[in-house]
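Read the structure below first, then the notes.
Note that one protein chain of the assembly has been removed; the remaining protein chains are unaltered in position.
So, chain A:
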């Protein structure tokens, strides 16, 4: 971790959780994984406070723990996960665009609390929505539940790993730290809950604790003494899914810029169909047949099957190579070439930086060297058609800022 990253993590932890958590968190980021007592000793904080801080960090998935041999439990901070906190507003905004205010608040609650049960989320969100509605109207739990289920179906929200239910409890002393597991098929399984109720308006007389959101377990409200039906089943926001969504958006807008609106809609449809079937690191989406794509196009998009086929052929033939044809059954099988798309987007970003920072002629040289891999000074001048003196100037400027490197060949 670089100094700048550690500093940033420190500022984030302080702003969200306060000084003590910040001290423990930064210490762990700096020193790697450590057991409880060592943390307490090195940071000079009491054991009790260290425990509380670790609770907060674990609740928010910022620290993980591992049982080492000889029964020692070590805690490790996830610096990258801390940096993701910068993206919380973007995740919340995405949920808003997809699932409107209800979705926005659900994701916000989950991000701010780390892990929550479904019933707690539904209740909290219903209350908040009721606050914003006109007098006399309330938000029904059912509506919030529906949105929650939709978020789970599209994998934006997932189940947290939990302690596996063991049948036999006499296998010796319990382990020092539980190992949490969640099975693939349970990850997005919503328990059958019947949440009935309506949001309650917060009366001005009873104020909840406002200010920094407390990351402790969801508080039991005083007027509800019934046991929570889904106790033990906690949910968290699935950040990778959001990242996948951003990736899809970037690909669609690139296609729109290069081709036209219709082509980008087709690509958007294909990506939507592959959302939950394709793992996030895969190089290609699952093959989709032209018939399937035709059926899944958004309602109201009237293009005939023939026109769709033409667009698909054009997409597959385009030098961009974002879409590939993988077979002929079902009217033609098409895949989206994710790795190629991401590579092209990355290259375009680099070129954009060079263009804005150094000017369009430098950008020409940069693209040229990028395409041809190795070039001599003279070749650069010839291909880019830039006079020798200027070309030399530009190459050395980019060399000094480490955008281009020099390789000495043998004579």
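Here is the rule we use: contacts are C-beta pairs under 8 Å (C-beta built on N, C-alpha and C of every residue); 3 or more make two chains touch, one makes a residue touch a chain; residues count from 1.
Assume contacts and distances are computed from a predicted model.
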{"item": "Among \"DNA-directed RNA polymerase III subunit RPC6\", \"serine C-palmitoyltransferase\", \"Dimethylarginine dimethylaminohydrolase 1\" or \"Acyltransferase\", UniProt-listed name of the chain not shown", "value": "\"DNA-directed RNA polymerase III subunit RPC6\""}
{"item": "Omitted-chain contact residue, chosen from A:46, A:277 or A:310", "value": "A:310"}
{"item": "Contact with the hidden chain (one of A:7, A:37, A:305 or A:339)", "value": "A:7"}
{"item": "Candidate in contact with the missing chain, chosen from A:273, A:386 or A:404", "value": "A:386"}
{"item": "Chain A residues that touch the omitted chain in the full complex", "value": "4, 7, 250, 253-254, 257-258, 260, 262-263, 307, 310-311, 313-314, 319-320, 344-345, 348-349, 351-353, 355-357, 360, 363-365, 367-368, 371, 378, 383-388, 390"}
